[in-house]
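Shown here: the complex without one of its protein chains, the others still in place.
Each chain gets a letter, A, B and C, in the order it is written, and its residues are counted from 1.
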Amino acid sequence: MNKFILKIRSFFYLLPNITEALFSKPETIAYPAVSHRPSESYRGSVRIIAVNCVGCGLCVRDCPAAALSLEKVSKGCFRLDHYRDRCASCGQCEMSCKFNSIYLDNSYKEASADRVDFFEVLVDKTKKK
Amino acid sequence: MTIEKTAIKLQEILNLDRSTKKLIPLNEVKITISKQQILLAVQTILKSGIWHLSAITCQQLENEFNLLYHFWKSGGLTLLISLDEKNLRIDSICSLIPGAEYYEREAREMFGIEFLGMPNPLPLLLPDNWQGGYPMRKKEQPSQEKSKENPAQEKGKSA
Amino acid sequence: MNQLNLFFRIFIFPGFLFLLVTALFLHWLDRKLIARFQGRVGPPWYQPLADLVRLFAKEDILPVGSNLFFAALLPLISFASVLTASFYLPIAIQSAPSFQGDFIVLLFLLSMPSLMYFLAGWVTRGVYSVIGGNRALLQYFSYEVLFLLAMSGTAIASGSWSLADIRLEQIKESPFIFLQIIGFLLSLAGLIGKLKREPFDIPKAKSEVIAGALTEFSGKKLALWYLTIHLQTMVGLSFLIHCYFSGFWQMNTISGFFIFLLLLIILQGVLSAISAIYARLRIDQLIHLNWHIFIPIALLHNIYILLI
Partner (left out) sequence: MNNITVPIGPQHPLLKEPLSFLVSLEGEKVTDSTLRLGYVHRGIEKLAERRTYIQNVYLIERICGICSHIHSTTYCQSVEALLKLKVPKRGLYIRMLLCELERIHSHLLWLGVLSKNIGFNTLFMYAWRDREIVLNIMEEISGGRVSHSVNIIGGVRVDINEKHLSLLQKSLQELTIRVEEILRSIENDRSFRARTRNIGNLSLEDIKRFCVVGPVARASGLDIDIRRDAPYAAYDELDFEVPLMTEGDVWARSILRILETIQAIRLCTQIIHNLPDGPVSVTAPRRVPAGEVVSRAEAPRGEVFYYIRSDDSQKPARLKIRTPTLTTLITLPGQLKNMQLADVSAVIAGVDLCIACGDR
């Protein structure tokens, strides 16, 4: 008997599914109005604790997208730049850093029309005190 | 183990000495054969029930090119053939294994290896009007290392 | 005074403006229902209107070598034919000038857009539009015939080709929906075939021929084509309601008008459900389905009506 019902139902198989979907809450969210909350482990933008950074350049060497660059004047005096448009948020710099000064939080990287906005200076220890 | 038996049988038929067989990681048996024996080797492999050709790797060493034919049947068997730089010609195995056509076309356009008897020698990945020589070859190192500086970097330099 | 009344009738109430608003509402309802069937939120209420306004503002380009005159003419003809079809149809309030044989005129006017669709394919030289046009022609022959046969069941039952008599017959006896349920289902299938909706939308299949014959159209012409399709749905559905459900409501009464709208919404729901359940059928499966299954049933059905 089940076979026979299945044969009949095969003509409009999804009918029960669509009626059930009709009366249940939709799965999608109206995106611009309702904003999507990223998970904690989401790797967003690069942040730094400038105090810990000693300018060793481990992160610059390991960055796959060449998004970090170090201007070293002398032992304690350097500047670490970050090009956000090249950064792929992979988190390798966080893993390579031995002084845990560079890390990624889960905030969105805002878009911008001009590429120059993506350039930011992370650590600026060029002027001797 | 069919891979072992085939390897030994291959060495008898092509009367190669013991040193040609080598074991490389992830249980792969590698046998070095010469250029002329390629068709005979592939026929014996097919006869002994191994039909799956995983890939044909081509690589450039100091003054010679290596061609590696990787077969597989729940274990790996690789044939290593070395061609010297002057004449990069070898017989195509598309007649025996039609599946090898894409790998041969790619080796031909990336390294410049001539496969005699290829069904359709068209470029696989490169555009038709490509004049940049053979991209995968070592010595044609592109001159400038850094790609075009983007404006952010100039600003970075000047800041 | 009569001119003002006539003007009001043609342009405002049962005429152009009312039709446009209901057609857009039905189109929005269709998209919203399909979205809800698939678990999606669905477009806001003003989406169809926004689409049309956007299209009217867009640039109107045509490929080189396509016949500009006909490319402009075809959308106009199909739009005009659907509008005149709505004029004959007594939609809820307005009792149209009904004469013997307006049933056939209405059928002809409703089938004009499909023919224009095919010609549009040939006028613009694109590869996709030619294939889309040919498929539309194949479908035109099979599903228009089915629609005619199935609808004529009601005409045979009421013994005359005029819409008013069909309506009187149903008021006298009982609405045809109870007697001719099979005829109704077949004419629904014919309507889906004519409108090229989901299960039979091979001529404008997005995945093979982009947008079929309409691939090359843009701007105002495309807006006219979309408007025609919306209006065609609206008029087709009200034609079905008139021929099968007209016993339910009285003319010229407010309650009658609302019952009519309710029936329109229910039928549109049925159409959306059908288009949500099925995958798109190939052109040969379409023809096979029509000539081997639908047409014989329709013929038997008509003979059955003749007997009783």
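FYI, a contact is a pair of C-beta atoms (placed from the backbone, for glycine too) under 8 Å apart; a residue touches a chain by one contact, two chains touch by 3 or more.
Nothing here was measured: the structure is a model prediction, and the numbers come from that model.
**Student:** Please work out which displayed chains the absent chain touches and list them by label.
**Tutor:** A, B, C
**Student:** For the chain left out of this view, which of C:71, C:110 or C:205 touches it?
**Tutor:** C:205
**Student:** So that we can see where the missing chain sits, which residues of chain B does it touch?
**Tutor:** 24-28, 51-55, 57, 59, 68, 70, 72, 74-76, 78, 97-103, 123-127, 135-136
**Student:** Which chain A residues touch the hidden chain?
**Tutor:** These residues of chain A touch the chain that is not shown: 6, 9-11, 13-14, 17-18, 27, 38-39, 41-43, 62-65, 88, 90-92, 95-96, 106.
**Student:** List the chain C residues touching the unshown chain?
**Tutor:** Missing-chain contacts on chain C: residues 34, 37-40, 127-128, 130-131, 134, 198-199, 201-202, 205-208, 210, 276-285.
Simple rule for what comes next: only the chains that are shown with their structure count from here on.
**Student:** With chain centres taken as the means of their Cα atoms, state the distance from chain B to chain C in Å.
**Tutor:** Centre separation, chain B to chain C: 62 Å.
**Student:** Between chain A and chain C, tell me the centre distance in angstrom, where each centre is the average of that chain's C-alpha atoms.
**Tutor:** Computed value for the inter-centroid distance: 50 Å.
**Student:** Please output the residue numbers of chain B that touch at least 2 other chains, ranges allowed.
**Tutor:** none
**Student:** Out of chain C, which residues touch more than one other chain, so two or more?
**Tutor:** none
**Student:** Would you pull the chain C residues touching chain A in the complex into a rising list?
**Tutor:** 33, 35-42, 273, 276-277
**Student:** Over in the complex, which chain A residues touch chain C? Could you list them?
**Tutor:** 12-15, 18, 21-22, 24, 26-30
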